[in-house]
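Worksheet: the structure to be examined is printed underneath.
All protein chains but one are shown at their positions in the complex.
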Amino acid sequence: MYSFLNDYSEGAHPRVLEALNQTNLIQTVGYGEDEYCTKAKEVILQKIGQPHADVHFLVGGTQTNMLMISYALKHYQAVIACDEGHIHVHETGAVEGAGHKILVRPHVHGKVTCDMIKDICLQHKDEHMVQPRMVYISQTTELGTYYTREELQDLYQTTRQYGLYLFMDGARLGSALALPDAPTLEEIAKNVDAFYIGGTKMGALFGEALVIIHDDLKPQFRYHMKNKGAMLAKGRLLGIQFYELLKDHLYEDIGHYENQMADLIRQALIQKGFSIYEPSQTNQIFVDLPQKALEAIEKEFMVTHMGTVSGGERIRIVTSWATSKEAVNAFVQLIENL
Amino acid sequence: MYSFLNDYSEGAHPRVLEALNQTNLIQTVGYGEDEYCTKAKEVILQKIGQPHADVHFLVGGTQTNMLMISYALKHYQAVIACDEGHIHVHETGAVEGAGHKILVRPHVHGKVTCDMIKDICLQHKDEHMVQPRMVYISQTTELGTYYTREELQDLYQTTRQYGLYLFMDGARLGSALALPDAPTLEEIAKNVDAFYIGGTKMGALFGEALVIIHDDLKPQFRYHMKNKGAMLAKGRLLGIQFYELLKDHLYEDIGHYENQMADLIRQALIQKGFSIYEPSQTNQIFVDLPQKALEAIEKEFMVTHMGTVSGGERIRIVTSWATSKEAVNAFVQLIENL
Amino acid sequence: MYSFLNDYSEGAHPRVLEALNQTNLIQTVGYGEDEYCTKAKEVILQKIGQPHADVHFLVGGTQTNMLMISYALKHYQAVIACDEGHIHVHETGAVEGAGHKILVRPHVHGKVTCDMIKDICLQHKDEHMVQPRMVYISQTTELGTYYTREELQDLYQTTRQYGLYLFMDGARLGSALALPDAPTLEEIAKNVDAFYIGGTKMGALFGEALVIIHDDLKPQFRYHMKNKGAMLAKGRLLGIQFYELLKDHLYEDIGHYENQMADLIRQALIQKGFSIYEPSQTNQIFVDLPQKALEAIEKEFMVTHMGTVSGGERIRIVTSWATSKEAVNAFVQLIENL
Partner (left out) sequence: MYSFLNDYSEGAHPRVLEALNQTNLIQTVGYGEDEYCTKAKEVILQKIGQPHADVHFLVGGTQTNMLMISYALKHYQAVIACDEGHIHVHETGAVEGAGHKILVRPHVHGKVTCDMIKDICLQHKDEHMVQPRMVYISQTTELGTYYTREELQDLYQTTRQYGLYLFMDGARLGSALALPDAPTLEEIAKNVDAFYIGGTKMGALFGEALVIIHDDLKPQFRYHMKNKGAMLAKGRLLGIQFYELLKDHLYEDIGHYENQMADLIRQALIQKGFSIYEPSQTNQIFVDLPQKALEAIEKEFMVTHMGTVSGGERIRIVTSWATSKEAVNAFVQLIENL
């Protein structure tokens, strides 16, 4: 059985693992103050074109979201997300557990819109209601869609207008970076207050690189990390991995590859006449399948069930750096022969 | 200008204030361990027919909601409410500030339904999502509607089925108690795990009497109160007030009176052809008024603006124990003469 | 049995209660935005000589401490207190419950010293330890002692030097205000970043007036109050009481009176040769009594047991605005006749 369940089913990209092997016995200081973290930060600052940004390496996505949001907000302030937002649905109340409300509106193609933000801000006007203070978006979104360059600029302008921070969850950022109309790393850095470059789903064993642009979100962030149990003793592990991913174009290549693999599958499904939900060019595919087709697939492949739809089941297929071309070809053939 | 803005515009019902005057110089121990609190608890236990319930006197409604919910839930657990729920909209994130998510569905006549609860429970199945653990309802609701005896029983059965606590916010409980098809205090106590008998909006200077029925919600609750800064030093003030409100039928009389006053106004509005939103028989009236009528009213009366509706503005009118018959008559006459 | 257990055994000073009676049926808006709160704030600003300070009326002391401290600190920051500090010992972990560590050193006559502060700041230097950010003191202290004008100035200078806020708990402030070498309200306001004027123990039914001097501690404090369940619906009750206490010199008179009553008792105890613990001129007396003397006293008076000491028991006697001269005379006579 081959798994298309997600993009974190294997360990690390071979180059990343090799870098860990090579450096294993070198002594460094702990807690991210080593030379590998320094190098990884330098390469990130260069790529994003923001020499004064802060970079912190964290272990996981929920942790990173919770840390950034809880740093930015007081308990009476809220973060805006759409109803498919990872922080709202799939983080077991981590943001609320840290003391902050999430203000939610129905998504538009998986995304937050300027209108949502305006609507929420107009409704929250006095001290008997929470005060909106941040907007949370994901690139790519939970539905595999993404914000274009223009959409991100518009969102940023709207958050300026209403005095909100804009924070981008980049768990699957690489997939978006490979698309021509999605913002580049430099463009992202100019249009958000903080974002993270996801590692866990992009070829690292684990790790997310949080980039803080807005000066108000920087002071003493390392204290905050430690207070939340999020400062890795052997911080070097994060530095080594991110340096390897980013020092040339491995990160971008991975995004390109996983999109390519997804495209092959997507085209086969479309050819066969299956209905794609929220179609895009990223590494996630949501497709509505009749029961019989699904049964045939699940003899050989693992996919995620998203729920019943008219005429069958909606399933999710995810590709990654580790997706084998053989598996994709086998899947495509299976679809063609249905 | 006479205010129909809310039911806490004046001090206390004269009998309540008189009781405070009469006892002022008597020495008691602090923190609610005095004889007045004991008497008030006894009278409540008798009225609800539950000799083993716990009763705690608290100062305000948001405080009481936050205390009960945060006691009952772990941070990974959530409370279910409808989108008009006071805890969701008008408590500045107090529940989230204490670490707990509120799971929300659109209201049905201001109320939570069994279907909402089932739907939410079916969607929250693993540790990547919060675990629903409590249902929050208000009697009367934010829209002035109320749960009937049967509706409450159904909700209670549903919460049993899904392993949830049922908690009733009774800020305006007296108004519902005056209605024949609403549950009595005894019936409420049999069909919830905890509820509170509101004082602030029912004739007390301040205060809510939290009644805990379910044994799992009782241990060390006083520690919890103190930890949240919610244990009044002169706890006697709460005991004296609730004893006075409940020792005979003052509390129920107040509910009856404020409903009567609201009915006079409601009938006048209906007669005149104005559209009532979510009509009921309680002390809150929501009515859609053309701009001109509203202007006429606001020359003499203060009312709450709820937002623009087609053809005018939705306003809220609230009556209370303190509402003067003269003011009501003047309002009615004004409406008739529009 | 007459109680010397504490200074909150009765209701309110007759003038305060009368003010509540007089205003009872007047309609006001809620949540502290009424004209009584405005007047009370004005009188406070005038008395402290700080026209730009913020004033918020809260219900209780633990609540006020928790609110001010949790507003000022991030979770990785700590407040410094001595080991007798109310927040450390007698608030059931309210400050920690809100997410903040208390850094503690042994008291010197019930007080925090500049040396303690320096010592703690020198020890807390990197992100693996909490960051000291505030100093908490009480005027008068838990042991009935008080900070002199010079001591307060020194503390304030030290907190400036180390980048700390200085916060004074004034639950029993009136008792200190009556002493010539203790700082006046104006002097306090010049030498702290925030403090509160205690009402609960000074003649109010309940209530503490939090005064915020430092601009960084002001923004959106009302949101914070609401989020913690600490915004009283009928906020007027606090405004009315504080206006009555402070509009002339009732507050100061109460402090003077309770000190006088305590002095009579203290002198009798000293005359009789009993050992006073941490002697002062405020309204709290700690005295070590042999068992026999204690038994004689406890036939007629209630006092607080503080623990066993060599040769007997340490007890606490507290006077207040409500302490009757007859009771004091009877107590003094009893001591003289031992």
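Order of writing sets the chain letters: A, B and C. Residues in each chain are counted from 1.
Operating definition for what follows: a contact is a pair of C-beta atoms (placed from the backbone, for glycine too) under 8 Å apart; a residue touches a chain by one contact, two chains touch by 3 or more.
As the structure is a computational prediction, the values presented were derived from the model and not from experiment.
Put simply, the missing chain touches A, B, C once the whole complex is considered.
Only one residue from A:Leu205, A:Leu245, A:Ala268 or A:Ala293 touches the chain missing from this view: A:Leu205.
Set against the missing chain, the residues A:Lys118, A:Lys234, A:His305 or A:Lys325 yield one that touches it, A:Lys234.
Of the candidate positions C:Thr92, C:Ser175, C:Gln241 or C:Thr319, contact with the unshown chain belongs to C:Thr92.
By the touch rule set out above, subunit C reaches the unshown chain at residues 75-78, 89-93, 96-102, 104, 127-130. The chain not displayed touches subunit B at residues 31, 71, 74-77, 99, 127-128, 130-131, 220, 222-228, 231. The missing chain lies against subunit A, touching residues 2-3, 5-6, 8-12, 14, 17, 20-21, 23-30, 59-67, 91-94, 97, 200-201, 205-206, 223, 226-234, 236-237, 322.
Here, only the chains that are shown with their structure count from here on.
In a homomeric contact, the two copies may use the same or different surfaces; for subunit A and subunit C, over half of the interface residue numbers are shared, pointing to the same surface.
Mean C-alpha position of subunit A lies 42 Å from that of subunit B. Each chain gets one centre point, the mean of its Cα atoms, and the points for subunit B and subunit C are 34 Å apart. The distance from the centre of subunit A to the centre of subunit C, with each centre set as the mean of the Cα atoms, comes to 50 Å.
Within subunit A, the positions touching two or more other chains are listed as 75-77, 99, 127-128, 130.
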